[in-house]
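I have placed the structure first, in the form of structure tokens, so that the comments after it can refer back to it.
With one protein chain withheld, the remaining protein chains of the complex are depicted in position.
Right, chain A next:
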Amino acid sequence: MENDIAWQNELVRRARIYEDIEAGRRFEGTMTALDYAAMAALTFVLVVAFWIWGA
């Protein structure tokens, strides 16, 4: 597969699509600061709450 010219062209095509998305900042559904904050808060609350309850 690696030496197949059509396949190499396909890889370039797919890579270019992602380069275009990246350049135009058109990634959909990216994780935002709010997502990371919610994830950190959820983890913190679960760890602290269950530590106090069970340990």
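One rule holds in what follows: a residue touches a chain if its C-beta (ideal position, glycine included) is under 8 Å from a C-beta of that chain, and two chains touch if they have at least 3 such contacts; residues count from 1.
By definition in this document, contacts and distances are computed from a predicted model.
**Q** I want to check something: the complex is missing a chain, and I'd like its UniProt protein name from "NCS1 family nucleobase:cation symporter-1", "NADH dehydrogenase subunit H", "Na(+)/H(+) antiporter subunit B" or "Branched-chain amino acid ABC transporter permease".
**A** "NCS1 family nucleobase:cation symporter-1"
**Q** List every residue of chain A that touches the chain not included in the displayed model.
**A** Listed in rising order, the touching residues are 1-3, 6-8, 10-12, 14-19, 21-22, 27-31, 35, 39, 42-43, 46-47, 50-51, 53-55.
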